[in-house]
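Every protein chain except one is present and positioned as in the full complex.
Chain IDs A, B and C follow the sequence of writing; residue 1 opens each chain.
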Amino acid sequence: MKKVINNPSDVVEETIEGFLAAYNHSFRKVENVNGITRRNLKDKVGVVIGGGSGHEPLFMGFAGDGLADGVTIGNVFAAPSPNNVQSVAQAVDSGKGVLFVYGNYMGDILNFDMAAELLEMEGIESRTVLVRDDVASAPMERYEDRRGIAGDVFVFKIAGGAAEQGLDLESVAKVTQKASDQTFSIGVALNPGTMPDSGESTFTLADDEIEFGMGIHGEPGVERTKMMTADELTERLMERLLDESKIDSGEEVSVLVNGLGSTTLMELFIVNRKVAQILEDKSITIHDMDVNSYCTTQEMGGLSITLLKLDSELKELYDAPANSPYYKK
Amino acid sequence: MKKVINNPSDVVEETIEGFLAAYNHSFRKVENVNGITRRNLKDKVGVVIGGGSGHEPLFMGFAGDGLADGVTIGNVFAAPSPNNVQSVAQAVDSGKGVLFVYGNYMGDILNFDMAAELLEMEGIESRTVLVRDDVASAPMERYEDRRGIAGDVFVFKIAGGAAEQGLDLESVAKVTQKASDQTFSIGVALNPGTMPDSGESTFTLADDEIEFGMGIHGEPGVERTKMMTADELTERLMERLLDESKIDSGEEVSVLVNGLGSTTLMELFIVNRKVAQILEDKSITIHDMDVNSYCTTQEMGGLSITLLKLDSELKELYDAPANSPYYKK
Amino acid sequence: MQTDALIINLNATQVKEMFLYVGEKVRENKPLLTKIDSAIGDGDHGIGMSIGFTKAEENLKEKEFTTINEVIKTVGMSMMTSMGGASGVIFGTMFIGGVKGLEPHEKLNLPILAEIFEKSLEAIKVRGKASLGDKTMIDAFEPAVERLKQCSDNNKSLLEGLKNAEEGADKGVELSKEYIAKFGRAKSLGERAIGHQDAGATSVWIIFKSMREWVEGLSKHA
Partner (left out) sequence: MQTDALIINLNATQVKEMFLYVGEKVRENKPLLTKIDSAIGDGDHGIGMSIGFTKAEENLKEKEFTTINEVIKTVGMSMMTSMGGASGVIFGTMFIGGVKGLEPHEKLNLPILAEIFEKSLEAIKVRGKASLGDKTMIDAFEPAVERLKQCSDNNKSLLEGLKNAEEGADKGVELSKEYIAKFGRAKSLGERAIGHQDAGATSVWIIFKSMREWVEGLSKHA
């Protein structure tokens, strides 16, 4: 796999430099660590998101007005270190505390939790909301084991919206937790991505095979099957998603059809068309649909579908303005 | 190559349906043809863009406030038919005439020109601006042979901005033509895309080879070389681009680093970092940088760099608000 | 059994049947055309021609025709409106261009066919600004049209005319290998296009070949 990179050990630093070269007017680098913050930080709860890199535009693309204030960026597929998290949190804290929002992975938890302890010693209060949207990653009985995938986007949006409203840390954490609890995703993998460092594929799949429920780091899914049509594939995904989420007729959702990297927008639109048909057939109200490649794994092929079940509080926050280079509402 | 599609002959229709399922509030389908228009059309010159599909989010993603009013969509890599172009133009015309903006390809010219004749018979006036940004596609002496690639985006932006200002058709065409004349791009290909219909690759390249100047349909480029680092590659591209465009110190540009499909945003940022360094070294002022995959060729790997040389008129139009699902200013 | 010489006129229904057969053959050759266009173009010519003739079939089957003008116009309009691409207009014009302004005919014979395609050729040249040797479908179409005229001038049968046209197209395809492309997506290839035949020229040859086959079949089995 050819990658347009220089020294593989510099990819994260250079990615951040390239991001800031373009969006320098709105963001600045946090000194000494791989992290960024918004320039116009406000007197409000700071929202810090992050995780391993390699999933661009996640996470950097989700800092901005009505979104995150700071982003802590690990190496490719590796959680950021405690001091990285800590430095970003310090940079965004206005005295009102910091909310961490990130996907449920052991590495991230270890590092963010350690950072939270260090911050506490400095008198900076923090709360954490884990994103656990991937319904294929563990059954409901082991909900706490579910991983975070593209659903991140919806939870970041709600957290950013709530913080922007000026709520206190406890309240921002509470509504963000609700958003996380109401966010459900499922994905399907077609082709692997490759690690920029080693050029190794994240998994292997036969030419005519796909895997339902595979994670964004190549974590094993729930079923490997033959390739099928877009409509069949979408039906399979939606069936499982509606079943797991218990979202039913009369309820209202926002939808994200997320590409994993190399899957084209054309394909995502074709899937989205079927998603809309299925939701309409089930009398589930579509509040909004977003079709984009927000949470990628290098040039991995495949997609995920995310549903955020809305109540009036979440809907108001979902609709609140948001503005970053890669996400706008 | 696995593609998430249904019947290959339905990809364009279903892509449009999926797009409209998501963005139905802002766009509507043009009856009987593969085309869309904005819902809130204004009493102004209509801007119609389009071309073959398969390059998503081009072209559909560039209709909206301050952008195009209508989009005429051909089959994969095939220009839209004359009646398709005509129907979209009729749908957007408010009596002030229609500006066609599209890339310089024989198929597109044949179809748009024929549509223009048909429109003239109906009393609808039209003008055409061709985008010819790809400096690698023909030498300056054969400027009229240069193809249009990602530079489309800048020219669409200016056309949309000028029409939104309420200028008359002649004036919109004139400033759009200036933007086209001042837009310069060059690309490099790493891996082919595949045709959704046949699954055929658009070209072949050895595992360690890249091709400078290759077109977005796999048209042959100017040089096939071994893979190199991101910095070397960017230097090569920028040298040629600055040389061909004659953009020099003291001048001001907007920059687009465009991914061709499967090349990751991480890689595009790494390239953008170097682009910024080179422009700064040459004392060329960077007005704006955009790093995105706007003009793709299915899952083709590679990227292009586009420079729009700004004067005060173009700068004002560039900065004017624009809002579509895939492009915002 | 009818002899060659007897096949002088085709009525509108026969012309319709003939173009249905042509469409079948073009569609059969989709992979070939795609492969040829892949070598020096963007690989979609087979797809486009297939779409065009599928639409033509749809529109032809739907109706009864009394004039051959209507049949040929239907083929052309189907291609023009459904295909897109360079070849949508060019091949659309190959049919529409020749019947535009032509007085209605109930029968097609060689002189009329020659007249129609002569006008088409002109229309294509006006539209696309290409001429013989530019590595386009004209490289096959122009020699085919010339042969039609010659045969018509010499009072040959329709079948004889088509046989000659097919041969002319075939030779044109061969010659197109030697040309440098001046139009379309092979243009930037320069010298590198040499050795590869033009996709559109190949389609022209297939069209004449299958017209000839159909008329030949009629001669044998009628």
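Rule of thumb we're sticking to: contacts are C-beta pairs under 8 Å (C-beta built on N, C-alpha and C of every residue); 3 or more make two chains touch, one makes a residue touch a chain.
Given the structure is predicted, the values throughout are model-derived calculations rather than measurements.
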Among the chains presented, those that the missing one touches: A
Listed residues A:Glu219, A:Glu235, A:Glu251 or A:Glu316, member touching the removed chain: A:Glu219
Contact partner of the left-out chain, one of A:Ser26, A:Asn75 or A:Gln165: A:Asn75
Absent-chain contact - pick from A:Met1, A:Leu41, A:Met114 or A:Ala320: A:Met114
Contact footprint on chain A, counting only the chain that is left out: 9, 52, 74-84, 105-107, 110-111, 114, 137-138, 145, 147, 195, 197-198, 200, 202, 215, 217-220
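What we mean here is this: only the chains that are shown with their structure count from here on.
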Centre-to-centre distance between chain C and chain B (centres being mean Cα positions), rounded to whole Å: 34
Centroid distance [mean C-alpha coordinates] between chain B and chain A, Å: 29
Junction residues of chain A - those touching two or more other chains: none
Where chain C touches two or more other chains, by residue: none
